[in-house]
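Removed: one protein chain of the complex. Kept in place: all other protein chains.
For clarity, chains are labelled A, B and C in written order, and residue numbers in each chain start from 1.
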């Protein structure tokens, strides 16, 4: 069988699959938006997409470039002001899944999207900042993270904790008063990591087809834990790939 | 000249006149609503009426019975949720005049609309309660009170302070952190009382035509202060009376 | 997700003895039909929550279903007293009524806190008023930036919120417009939600001033045309001000009230006493 998919497509398809069974998803822009829109076309047609710009139940025909593209409002069940979105809908505890990207994660799935150190005496590399992430990760029932696997992204220590995943281990979320369960999976272009139920440390649970444990070790900035018997994710189906490519094509044409 | 008006009409016409020059008025139901709607037809056609039900800029053709009659929303510039009304519009300090009724006032224009004592061992007489009044009186630039003059209404001591006027005298509003100027006039069917600039105590400033100082004394439950030279209010004009009666007639027909 | 159900079954399943129930609607869209169903089912010992108890709670209080009332203005708007409310408070008839009394601004912010998943809300309110002396749900907080002292009110999270709306779609999404009061907050603050609607339509086309409650915020929708009467549903009916005026005489007298309750609510067709 020839593998006619890219590593990014493996990541996107598996990210979409992680939304099976969810009712509502708070969608970050970029990879999370791709995954959530793919899920609506494959594993979860009834999924309600919620964008922080105020659109509840958006049904975009093409992938939006920004979280405020007009189509999100035009196709939504309801459009609400941004303060209401954060206070009544997110903080009110009505969203099942928060789907976030990340510049850097650590072994406890904490996230940095603020700034990266270049070392003593040199200015930080500036990242965009928090956006909605700290409260999305706090308030949603559970959190999915999606990012490409690299030592730049999977770091032993974050220069800045923008968004708390599992803090320094089990019990930290409860101690901080974070209501949701926090990150339940980190989906990358190499595989899927999940927090160990006992230690909350990210553990390689599944590899994408063709990926090895050594590939994951090489791309992770700490001595990553590996499940005793990591599984392999199912290869993308033809239907998944077709849906993903159709979803992306109008936007690429518009470029 | 035959006086073809009632005491209530004197009160209503003078209450309307007190709104000359105001831009925005937060309107209580009953007498304040009558006065504010009459003002729009006489001294202040551009007056913006704001009802706590959420209607901003309502232009009812007839007097509404309740502050939530459909016509208020249908004719408004904007309709907002009730929490927004109280938080952004009233507490935000955007309303010039708060126009309130009262069951009981004391000499410092504090208001009771909650409960009246029947004496030791007997249950209180229950009044409707606060409604919007405490925050209307706190947050509007200034406050007008309108009520019929009687010893039941003008009492030496309130059984319950629902809404602060001038507390126990000058400086109390500032000490409590109340941003607006508080009551600037109490308009009754006998005349108009205004707080003394030095003591904040209500002082009879003007009598309606045909009313005497003794009438006011007899209807006030404390030894009411009288201005050195109380003026007389101008008799209602024919236009004022016609507008007032037209305003009231459709509602009375509907009864 | 909201099921579209009969009013009887929805009330029976969602509202139980001892519940804290908010039936909201600021003059407009008051869920009278659902209240009458509560009376027929005899659901009792309720804590009733509403900014303006209005005639709807006068009826529930007079019917003896309420143990406690959380409110901010208890009158018959433009008419006068709520006589059943007064009789319960002043004379304990048909049973004593405990009060938790607030201002409108306080009640609105209590719902906001409840909808927001916060334990309290902050406002410039109650300053100098005697209201805080009679309730344990008002306190003060100090601003950590300016040192200013402000009022804090405890969040309201009803067991059940009931509202009336203009319409729903077959999936149970709900749409309402006109004066929408504090309904969104009362719905989002509640553990369970029942909405009566004028009608179910195939699709909720956008309307000026309309707000939509997604079906996943609602437990049951019951189709009850005219279910807000004598309140009203903008676009469907107008406020029956004559009834509000007539209520003064009906409610002033215990016997007249009881006769009205028996003939107009309890013995109405569809009533199924438990």
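Keep in mind that, in the parts below, contacts are C-beta pairs under 8 Å (C-beta built on N, C-alpha and C of every residue); 3 or more make two chains touch, one makes a residue touch a chain.
Keep in mind that what you see is a predicted model, and the values were worked out from it rather than measured.
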### Message
Considering all chains of the complex, which shown ones does the missing chain contact?
### Response
A, B, C
### Query
For the full complex, which residue in A:66, A:212 or A:231 touches the chain that was left out?
A:66
### Message
Considering the complete complex, identify which of C:8, C:207 or C:266 is in touch with the unshown chain.
### Response
C:207
## Note on the structure
Touch assignment to the omitted chain, from C:107, C:123 or C:250, lands on C:123
### Task
Considering the whole complex rather than only what is displayed, give the residues of subunit B touching the chain that is not shown.
23-24, 48, 56-57, 77-78, 87-88, 91-94, 139, 179
### Interface with the unshown chain - residue positions in subunit A
29-30, 52-55, 64-70, 72-74, 79, 81-83, 85-87, 90-91, 114, 123-126, 128-135, 138-139, 160-164, 167, 172, 176-179, 254-255
### Message
Contact with the hidden chain only, please: which subunit C residues?
### Response
116-124, 137, 139-146, 148, 150, 152, 154, 206-210
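By definition in this document, only the chains that are shown with their structure count from here on.
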### Message
Once the contact rule is applied, which chains count as partners of both subunit B and subunit C?
### Response
none
### Query
Measuring centre to centre, with centres taken as mean CA positions, what chain is farthest from subunit C?
A
### Message
Need the central chain here, defined by C-alpha centroid distance to the all-chain C-alpha centroid.
### Response
C
### Task
Can you pull out the chain pair that has more C-beta pairs in contact than any other?
B-C
### Task
State, to the nearest whole Å, the distance from the C-alpha centre of subunit B to the C-alpha centre of subunit C.
28
### Query
In whole angstrom, what separates the CA-based centres of subunit A and subunit B?
57
### Message
For subunit A versus subunit C, what separation do you get between their C-alpha means, in angstrom?
### Response
41
### Residues of subunit B engaged with two or more neighbouring chains
none
### Message
Quick check on subunit C: which residues sit in contact with 2+ other chains?
### Response
112, 184-185
